[in-house]
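With one protein chain withheld, the remaining protein chains of the complex are depicted in position.
We just call them A and B in the order they show up, numbering each chain from 1.
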Amino acid sequence: MKRLIAWAAAAALICAMPLCISGYYVNLLTEVAIYAVLAMTIDLLAGYAGRTPLGHGALFGIGAYFAGYTVAVRQGGVLEAVLLGIGAAMAVSLLFALLAIRTSGVSFLLLTLAQGMIVWGVCVRWTSVTGAENGIRGIARPAPVADPIRFYYLAVLVASLAAWALWRFVNSPFGLTLRGIRESETRMRTLGYNVPLHLTIGFVVSGTFAGLAGTLYAFFNTFVSPTNVALATSVKGLLMAIIGGVGTLFGSFVGAAVVILLENFVSVFTDRWPTVLGMIFVATMLFAREGILGKARLLWARSPRLTHKGDQE
Amino acid sequence: MTASALTFQLLNGATFAALLFVVASGFTLVFGLMRIVNLAHGALYLLGGYLGFTAILATGNFPAALIAAFGATAVLGFLTDYFLLRFVKGNTLSQVLLTLGLALALGDLGLVIWGGDPLTVPVPDLLRGPLRLGALAYPRYRLFVLLVGTLLFVALWLLLNRTRLGALIRAGVDDGEMVDALGIDITRVFRWTFMLGASLAGLGGTLGGAFLTLYPGADGEILVFSLAVVIIGGLGSLTGAAVGSLLVGYLATFGQVLFPELAYFVIFGPMAVLLAFRPMGLFGRAQ
Partner (left out) sequence: MNRRHFLQVTGAALAGTAFGSRVRVSRAAEGPIKIGLMAPLTGVAAAGGREMVDGWTLWWKQAGNAVAGRAIEVTVEDDAGTPDTALQKARRLVEQRGVHMLVGNLLANTGLAVAEYVRGTGTPYFMPIVAADDLTQRHRIPNVLRVAGFSASQMTRPLADYALKKGYRKVVTIAQDYAFGHEQSGGFVQTFTEGGGKVAGQLWNPLNTSDFSPFLGEIQNLNPDVVVAIQTGADSARLLLQWYNFALKEKIPLLTSQNTVDQSVIRTMKDEPLGLASSAHFAEGRTDAANQQFVEAYAAAYNKLPAIFAAELYTCGMWVTEGLKKAQGKVEDRAVFLKAMREVEITASPLGKTRLDSYGNPILDIHIRQVTKRSDGKLWNTVLETYPNVSQFWKYNPEEYLKQPPYSRQFQGIKS
């Protein structure tokens, strides 16, 4: 019961937010919602399947490019754009998965990094399609959500649905198998599970949702450029997942909020945001590897009400 | 392509490979021994280069600047290991991300101290200008870098195969736990190796700064090349670093001229394929 009230309160807060703050901040929160989805997809692999990817920015960007190209260059419809964006991300994730699934740990990290760089290389050089470093401009939002506040609601809706879907996914038998693979691949193999197949499917699901986030981003930003497929985007998403708490899924929302709001806040006072960001990385790795939500869980688990009545201090 | 044109491109690839080797050899030692992907390696290259640049402006002495860059980045390596990496031992992901964060901060530090103009490390007159080999004129400095790269390979080979420290490093690459169990302070070995790796990056920075210039972004570029070299050549293998450097050096050189559209793919394609099918690289050993 208490939980339901908490969720309802949070939902009410999120819905009421745009009415209390300026248009600029509404846009920031929209961005938080979109990046949270990206971070969740990274968490899916890093936290639940035990493989940390550094190429999800590319999948995000592919979704954005396909959607943007369809609407701005080919003058196609929005539905077509969304389907193409998600579809392309799904196809490319399958391709990447087939190569990457054989590896794990650092090799997986570097391989996904290389894959991401290849995508970036294509986007930067294929001038006729991607516009090279100029990108694709003038991506028109569909009329009903052209307004920043309306788009915010759309983004929140999409992010919530994605979160719900991914939550169901990681708690399904399939998701539990993934967690088993994270714990011990050999054990799962001996138990008869088809590990490569599970990982491939997990990767593709993750990549598809990353593409969804990218598609949404294209309409949010009305502009797509190679920055969106670059390593920096993958790194940003990973950092958000880590700060929120790897393996918590919803921590991604916290992480996205922290990184985006902090960047906005800090850059008002100094140009040294790269240094601040770097130090956040270092500090998180040294002191708070389990992230905010992760730490919260630990503290919650240690709190007195969960111990037996007899264990009083 | 004429004979002299071919010689020209062969030398181009070889001299670029020599610089890559100087930088990547440090990276592969650290990667191979400590399984640490030091993403701050590029930043150490850049800072080492900047420090060498300042040293030359201050003293006018090129060899002194090389030594200064080597030493200063060794110190940076020590500080990184002692104050940061020590606390995330064993957790590969944390190490990667920690060094990534460090790279961001160090890169920005370089911008603050040395500004954004591309800086050229001045070389002594002896090494300036071209050397004429018949009809071909080739820059002396690049030949010097080729020489340094070759000598470094020999020196590192001797270090690894003829000294005690080298034996310890090789043993550590093969089986770190065993070394530890034999009572040898593996932490010390790690630290010295990390410092060596860092100082090689710094040396590379000063060397490279004379013909590739130093600027914000050079750190990321050289890191990407080092990753490619080490992955293709093999983790922890010196020969692998040498072969990898030559391969990547030539891929970059010929790729640029023959397939400018595919510039990055020419390097990352082979890297991705190799990682998928032979993750230990050409000369690495499976763990």
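Operating definition for what follows: a contact is a pair of C-beta atoms (placed from the backbone, for glycine too) under 8 Å apart; a residue touches a chain by one contact, two chains touch by 3 or more.
Here the structure is a predicted model, which means the values were calculated and not measured.
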| item | value |
| --- | --- |
| Option touching the unshown chain, where B:Val75, B:Ala137, B:Ala155 or B:Met178 are the choices | B:Ala137 |
| In chain B, positions touching the absent partner | 1-2, 5, 8-9, 12, 15-16, 108, 111, 115-120, 122, 128-130, 132, 137-142, 211-213, 215-218, 221, 252-254, 256-257, 260, 263 |
| Contacts of chain A with the absent chain, listed as residue ranges | 22-24, 27, 125, 127, 132-135, 137-138, 221-223, 225, 227-228, 264, 267-271, 273-274 |
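Going forward, only the chains that are shown with their structure count from here on.
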| item | value |
| --- | --- |
| Cα-centroid distance, chain A relative to chain B, in whole angstrom | 33 |
| Footprint of chain B on chain A - complex, ascending | 46, 52, 99-100, 102-103, 105-107, 109-111, 113-115, 117-118, 120-122, 124-126, 235, 238-239, 242, 272, 274-275, 277-282, 284-286, 289 |
| Chain B residues within the chain A interface of the complex | 35, 37, 84, 87-88, 91-98, 100-109, 112, 224, 227, 231, 261-265, 268-269, 271-273, 275-277, 279 |
